[in-house]
Structures are given as C-alpha cells and as structure tokens.
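Take a look at the structure below.
Missing here is one protein chain; the remaining ones are kept as they sit in the complex.
Now for subunit A:
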Amino acid sequence: MNIIITIVVTALAVLYAGLFKAKKALLPLTLVGLLISLAFAVTAWNSNTVYYGMMEMDNFAIAFSSLTILGTIFIFLLTQNYFAKDSENVAEYYTLILFALAGIVIMVSYTNMSMLFIGIEIMSVALYILAGIRKSNFASNEASLKYFLMGAFSTGFLLFGITLVYGATGSFSLHAINQYLVGNYQAVSPLFYPGVILIMVGLCFKIGAAPFHFWTPDVYEGAPSLITAFMSTVVKTAGFAAFLRLFAGTFAPLHDFWMPPLMAIVCITLFIGNVTALFQKNFKRMLAYSSISHAGYLLFSLVTLTANSANNVMVYAAAYTFASIIAFAVLILVKQKTGHDNFESFNGLGKRNPLVALALTIAMLSLAGIPLTAGFIGKYLMFLNVMNEYQIYLVAFAILNALVGFYYYLRVIVAMYFKEGAEVVLETPIQYKVVLILSVIITIFLGVYPTIILNLI
C-alpha cells in the first residue's frame, strides 16, 4: 500500500512543483519518489501483506511492481529535454506517467475483480491522455483516439466477463471464485464459461495479442516515442501480470477449457506479429509488431501451467523491458538527429557512435533470443515450459517464428554496421548513456548468470 501512496504523493508533488514553475526540481523529485517506492517494494519481500481482501502484496506482486517501477525510472531518465519542446507544462507528463504507474501496481497486486478493473482504468485513462499529448500532431491525436476507443471497447468485454463470473459465483474475490471452481468442479455454472472467455478477450486487447492487436501499431507509432516505450514495456508487463494472476491462479482449475482458445491466440499472435514485422520500413513500427510477437511468447507460460509459469513471465518481461528501453532510447536519439525513424536513418551509425550502436546491437540480439543475452534465457524458459507437456509442434512453430524474428532484428544491425550512411554523430546526453549502459549490463548479466531471478517468485 505504501508503494501506491508514495507514487501518488509523488505525482501530486510533481504537479504542484509544475504549478510553481520549479522545472528543475521535477525530474529529481520524481526519481526520488520512485526510488522510495522501489525501496518499499523491496523491503516488503516475503511479507505477504493483505489489504482488506482487495490487494495482496505477495512476492509475485512485489517482483512485478519492482520491475515496472525500475522500468519507469529508466524511462524517466530518458525524459531529458524530451517533453520540453512539446509543451510548457512538463509536469503534466510526469504526473500522468506516475498515475499510470499507480494503476499498474494495483494491476499486479489485486485479489479482487473490482481492483483489477480499477487498476486497469487508472492506468488506461492516464495513457489515453499521454498518447495524445502532442495536441497539434495529427498522428498523436489519431493514436489517442484509437487507443481510447479500443480501450473502452475492451474494458466493456472485461466488465461483461467479470459480471458473468460474478453471476456464477456471487463474488468478486479471486479467492472465493477459486474456491467455487474447486468446490463445484463438476457443476460449474454455464455463465462462468463465457465470462472467462470475455475476460480473456478483454485482457488480450490490453496486452495487444492478435487478433485483438489492431490498435497497437498505429498507437505505438503515433504516440511520442517515450510514451510508446512506456506502453510497450511497463504497461505490457503489467498486463501480463494481471493476466497471469487471474488465469494461472484463480482460473487454473478450468485450464482445460480456456487453454485451446488461448493456444489459438498464441499461434495467431506469433504469426501475425513476426510476419508483419518483417515488412515494416519504419523502425518504430517494427518494434510495435515485434512487441505483438513477444506477447505471443509470453503467453506460452499460460499454455502449460507449471510452478514456474509466473517466474518465467517475470524473466521474459525483464529481458524484454530492458532491451526495448535500449531500442527506444536509441530511436529517440536517431530521430532527434535525423528527423526520421525508418531503417535507412540507422545506416552507418556504427562508425561514429560505437557505444550507442553496441547497445542497440545487444538489445536486438536479446530481443531475437541469442545466447548469453537475457532474451535467450527468457525464450528458453518459455520453450522449456511448453515442452514439459511435449507440445513439440507449438515449439517448432515458435522456432520458425523466431527465425523470422532474427531476420528483422538483424536489419537494424545490418543498417548500423554494414551499410554506408551519412555518418551522423548522435548527441548522447549523460542520462542516456547511463540508461544504455545499465540496460546492457542487466541484459548481459541476466543472460550469463540468470540464477538470481529464476526462483524469485
């Protein structure tokens, strides 16, 4: 609870600081607030505090809160002068991101359906505004509108599903719903099944799994890059945590029922994400589609439920988050300098910007899943997970998709190192360097010695 309070108080403090034009204080204030909440999260380890049956700070919640807070800190470090050219009131941006983060912490720790809904809404409303925060930019407005309409639509599905489940069980509490399933396993109310499916659809909208992904590329492309980075890393991780809490925990007894449709979603997501990413000319749009394909890999953890499912998602999400942050950081730098974000603008980058190019290379190798990077461990765990039940065809299908992935991730590397370009020298502020180096270290460290987070949850 003190995590959420700290984040919200920080958000309000930042808003006031903005009101009194204390522009220099905004970033330090935010970072201090986030670090305090991170400290609260870490110290709450193993405490399992339950808040009135609504939220539970178990290790699962703490691990995912910490990851999302850390991701947010990294993204804040990248805000250096980023928003300043769009608007006078930078404080709004900061506050909205912090509010979204507060919603996210609720999403990873809820034990009650109403809290799930509240968490998603707190997060989403902030994001609708953030996506459209460039008021005079057409693409940004389009992104905001699409995101809002699709988000509202999917929330409708989610709510309808929750209602049906409530109708069947008479409770919003995850524990009570689970008890109902275990107790009435032979005679689950017919209302329950459509409820589960509708909730699944609603959540798949949120995490951008195909065939509910159509908003993702346009929104990711239209929104400011930093907001896209936030959406595709922190928000996505939160969506998966919420998904996992419900399906791997509460709905686990009905696994046989919801697994086949989920498997279909996984296959479609992998295929559409990878194949479409292959044809993109724009780096940012490629990242958007690749994020869809990563949603597919992440869902592997729900296809076969094991004791490690949650932890596997944690590892994969961590790998994906830090690699994506690098990718977006470099994207922002390149766009600032060249004005474009297509693959050609990366041409010849390696010569003059060894650090940036190396960081992006490692990020791409991690996203592609090359050994000795965190991304490989993540993918490996996911494959191992489904191989436990010998779903070899699914793994073989995933491997073919991973191959397609290699191809488009390598394109950036090819552009940076192998093609001749304008030899621009990027202006890399110190904060960017810090984020890049830290993310690279985390990516390599988790790839070489993942033991520390393998049995976290």
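The criterion applied here is as follows: contacts are C-beta pairs under 8 Å (C-beta built on N, C-alpha and C of every residue); 3 or more make two chains touch, one makes a residue touch a chain; residues count from 1.
Here is the rule we go by: contacts and distances are computed from a predicted model.
Undergrad: Looking at UniProt, which of "Asp23/Gls24 family envelope stress response protein", "NADH-quinone oxidoreductase subunit M", "Beta-ketoacyl synthase, N-terminal domain" or "Amino acid/amide ABC transporter membrane protein 1 (HAAT family)" names the chain we cannot see?
TA: "NADH-quinone oxidoreductase subunit M"
Undergrad: Using the touch definition from the top, which of A:Val125, A:Ile370 or A:Ile444 touches the missing chain?
TA: Missing-chain contact among the listed residues: A:Ile370.
Undergrad: For subunit A, which positions touch the chain that isn't shown here?
TA: Contacting residues on subunit A, toward the hidden partner: 365, 370-372, 380, 383-384, 387-388, 390, 392, 395-396, 399, 402-403, 406-407, 410, 414, 417-419, 449-451, 454-455.
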